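So the structure is just underneath, and the comments pick up after that.
Apart from one protein chain that is not included, each protein chain of the complex appears where it belongs.
Labels for the chains are A, B and C, by order of writing; each one numbers its residues from 1.
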Amino acid sequence: MSPASTFEALAGELAEIGRLCYARGWALGTSGNFSAVTSRDPLTLAITTSGVDKGLLEAAHIVEIDERGRVRRGSGSPSAETALHLAIVRSRAAGAVLHTHSVWSTILSDSVEAAAGGLRIEGYEMLKGLNGIRTHEHGEWVPVVENTQDWTAAAPHIEVQLREQPEVHGILIRRHGLYTWGEDLAGAKRQLEILEFLLEAMGRKRGMTWQA
Amino acid sequence: MSPASTFEALAGELAEIGRLCYARGWALGTSGNFSAVTSRDPLTLAITTSGVDKGLLEAAHIVEIDERGRVRRGSGSPSAETALHLAIVRSRAAGAVLHTHSVWSTILSDSVEAAAGGLRIEGYEMLKGLNGIRTHEHGEWVPVVENTQDWTAAAPHIEVQLREQPEVHGILIRRHGLYTWGEDLAGAKRQLEILEFLLEAMGRKRGMTWQA
Amino acid sequence: MSPASTFEALAGELAEIGRLCYARGWALGTSGNFSAVTSRDPLTLAITTSGVDKGLLEAAHIVEIDERGRVRRGSGSPSAETALHLAIVRSRAAGAVLHTHSVWSTILSDSVEAAAGGLRIEGYEMLKGLNGIRTHEHGEWVPVVENTQDWTAAAPHIEVQLREQPEVHGILIRRHGLYTWGEDLAGAKRQLEILEFLLEAMGRKRGMTWQA
Partner (left out) sequence: MSPASTFEALAGELAEIGRLCYARGWALGTSGNFSAVTSRDPLTLAITTSGVDKGLLEAAHIVEIDERGRVRRGSGSPSAETALHLAIVRSRAAGAVLHTHSVWSTILSDSVEAAAGGLRIEGYEMLKGLNGIRTHEHGEWVPVVENTQDWTAAAPHIEVQLREQPEVHGILIRRHGLYTWGEDLAGAKRQLEILEFLLEAMGRKRGMTWQA
């Protein structure tokens, strides 16, 4: 376990980010989950518990888990998608993982383009806010993976995929939402806002051409 | 009547939910009404009074009514749709009922699809936030009922319909808005946010194909 | 002039409504103007002055004018559209007049339908929030008038039109915005939110069919 002070500080920051996402409509109806690394060795994460209204999210709704998802501090059940958070932290050496359910990420993940396995976002200045991108002349590939209710089984496949695609900054789960990450919570929040912005721009621009 | 403390606590929570709905644009122009069960036996409800600006909603704007809609505590006229709140509480054993007028629920209730008597919402992860739904591989049926100005006459029909369709989590009234409910106010708020999210996603995705 | 206490109370309420409209994006860039009757005989109005950021609107930005638009209390220039406020107050016996520049009212005022002299809004429950409307089975006519920079010349024509169309609750000015009114500020705010809601619903539903 991490020092209590580290956990408490990160739990407070996670709660604040959760409330912000709720206010923007990216985490309605108890959806969304958020985590931050509290220790690298052994690996522990502060992560939101299930079923909490993100508009009312407090540090007390955050637990600390170990690398197998077992609760080590606090009470409540960690998100059912905990295995995916751990897979991302391991494959990316990420310090924080944010998962949102916005209207635009939900729609885009289900577009004709996304049926090809992902979306390409090209030529926007906003791309420069993604870690390691230095020019707008960049084509960002956002993989779309199928949704599942068994993340324990699916997470290892995504971990492999993320190791094979080190240039990826976020993934969409079909008809579900967005996962992104960063070196720390501030960095992950930046990636989140950029990807949500770009998905909204793509959605508004391309319009409704993938209608069933 | 319920104990005064129960009523007062629920009236405060109803007022807070009303202000939240107003802020999101789901209860503009004094529209929307909200209720919570204060006692099961005899049945009493705390419910918003008519004509109140939901942005300024306070506990003092909530009255307690009995199972026939008569005011037992507080002052003001309960909503003209009180009979529908009571029908839902009875047929669903709900602890709270929320009714909003959002742009998307208004438009979707009037779509070509809705002309068939309802909307089907399928395959979204967000569906899992609805009570009793454990997978995104679910097709949610949202009935659309005709609008009326005589809810005393119409409510018994809806009560029958809701008893016949126990799997339903919300209903749309054509060109009017959404009704949903839950075991308590927090549960009803979750259903509301999920259904509003899904209706917005459907509206933005399908676009304008049902234009007159 | 009205008693100072009446003016000050209404100036405070006008400032609060202005800030709300700004927050909703209905009065950006110093646009929008708002008034309330402070005395009927002689007629005096509290009205916003020109060029003020509505997000920062304070009671000190409100002046009192007489029936000819001359400033009687406070400092600053009353809105260039003062003549229209006075025309509405006289023809409708209104207690308050609100004028907003929303994206949807701007677009709708310029639609193909609006080219016929107005928009008809039919069958929505929200219509019942308009003064005197008791059923959703109502067809509301919203006249669209041409924009001008000479409201002193145009206002008498609108005053005549409003006397001839006593059933009208609001008017659109082409590519400009919405005017509505009520018996007092709370009533005018209700009309505003309803009409803005209905215009947004119509805009989102009909889509882009009036494109040039």
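One rule holds for everything that comes next: a contact is a pair of C-beta atoms (placed from the backbone, for glycine too) under 8 Å apart; a residue touches a chain by one contact, two chains touch by 3 or more.
Here the structure is a predicted model, which is why all the values come from computation and not from measurement.
Of the chains displayed, those contacted by the omitted chain across the entire assembly are A, C. Touch with the chain that is not drawn comes from one residue among A:19, A:72 or A:190, which is A:190. Of the listed residues A:40, A:70 or A:204, the one in contact with the hidden chain in the full complex is A:204. For chain C, the residues in touch with the chain missing from this view are 25, 28-31, 53, 55, 101, 103-104, 106-107, 110, 147, 149, 173, 175-177, 203, 207-208, 210-212. Where chain A meets the missing chain, the touching residues are 20, 24, 123-126, 129, 134-136, 186, 189-194, 196-197, 200-201, 204-209.
Everything that follows uses one rule, which is that only the chains that are shown with their structure count from here on.
Chain A maps onto chain B through a rotation of 90°, based on Cα atoms and reported in steps of 5.
In this view the innermost chain, defined by its CA centroid being closest to the centroid of all protein CA atoms, is B.
Spacing of chain A relative to chain B, judged by their CA centroids, is 31 angstrom. Contact with two or more other chains is made by no residue of chain A.
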